[in-house]
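Some notes on the structure that comes next.
Complex shown without one protein chain; remaining protein chains in place.
Take a look at chain A:
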Amino acid sequence: MKRSLPATLLLGLSGLFLLLLIGMPFWWVVTGSFKLPQEIIARVPTMVPHSFTLQHFAKLLSGSDYPVYMINSLLVAGISTAITLVLSVPAAYAFFRLAFPGREALYRIILLAYAFPSIVVLIPLFGMFARIGLIDTLAALVIINVTFALPFSIWMLRSFFASVPKEIEEAALMDGAPPTVILRRIMIPLIAPGIASVGIFAFISAWTEYVFASVLILSDAKRTVPVGFSGIIGQYQIDWGLLLSGASLAVLPVVILFALVGRWFVSGLTEGAVK
């Protein structure tokens, strides 16, 4: 396709604008975390750091509970993501493939999980968790995260299943594959981009979850990064260096996750199957 010069220019400029909009805060935070304290609070901000120091990271990792929070967060987000995937893939396949009475109604009802603001369900949930002894456990956070990630994941994966041509499943059926094998060997590889998207969604929502983590966790040793970190940065004054280095480290797992699963986001996975 050939584009006119103004159109190309417009596309380029909007791309640049978006890049700056998203990239600038990143740059600011990450470079700031390596600056000396005086430079961070300098009256004239510097885009390119003049100084370099690891003192904030050293302070963060050895002088605070940040590593503990990080491990807690990784545990909660990792386990939440794994459970979400293990449950949502077969559930979505069932909603897509099995015909049972009330399927469509049930399929819509699961979205009710999003009908209430989390703050509304927080108090009754606290009561329930207190009764079964889940207050101040990471398991409580995992349950919450999975509960809220599942409905959307199921919806999303069902549409990915629906995009797989019916004939491929029928061919597998003719080949004598039982449903579990069709799911594992044929369908899951074909909806890998969907699984990657759902995985990232589940991980990020668990990673950034604040409200439940701040209420259901009581002891400092069990806090996750969002809650624990907000306590580090200072009760009386803000330690900017600590804040910036902590924020830089907090985005690291998400960036690594994107890099790892990014290769699954390839288009045309079913190319060659039916055309």
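FYI, contacts are C-beta pairs under 8 Å (C-beta built on N, C-alpha and C of every residue); 3 or more make two chains touch, one makes a residue touch a chain; residues count from 1.
Rule of thumb we're sticking to: contacts and distances are computed from a predicted model.
Look at the chain that isn't drawn here: its UniProt entry, checked against "ABC transmembrane type-1 domain-containing protein", "Dihydroorotate dehydrogenase electron transfer subunit", "CoA transferase subunit A" or "ABC transporter ATP-binding protein", names it "ABC transporter ATP-binding protein".
Contact with the chain that does not appear here is found for just one residue of A:Ala94, A:Ile135, A:Ile168 or A:Val211, A:Ile168. Only one of A:Ile40, A:Ala77 or A:Ile186 touches the absent chain when the whole complex is considered: A:Ile186.
Even with one chain removed from view, chain A keeps its contact list with that chain: residues 165, 167-168, 170-177, 181, 185-186, 189-190, 268-275.
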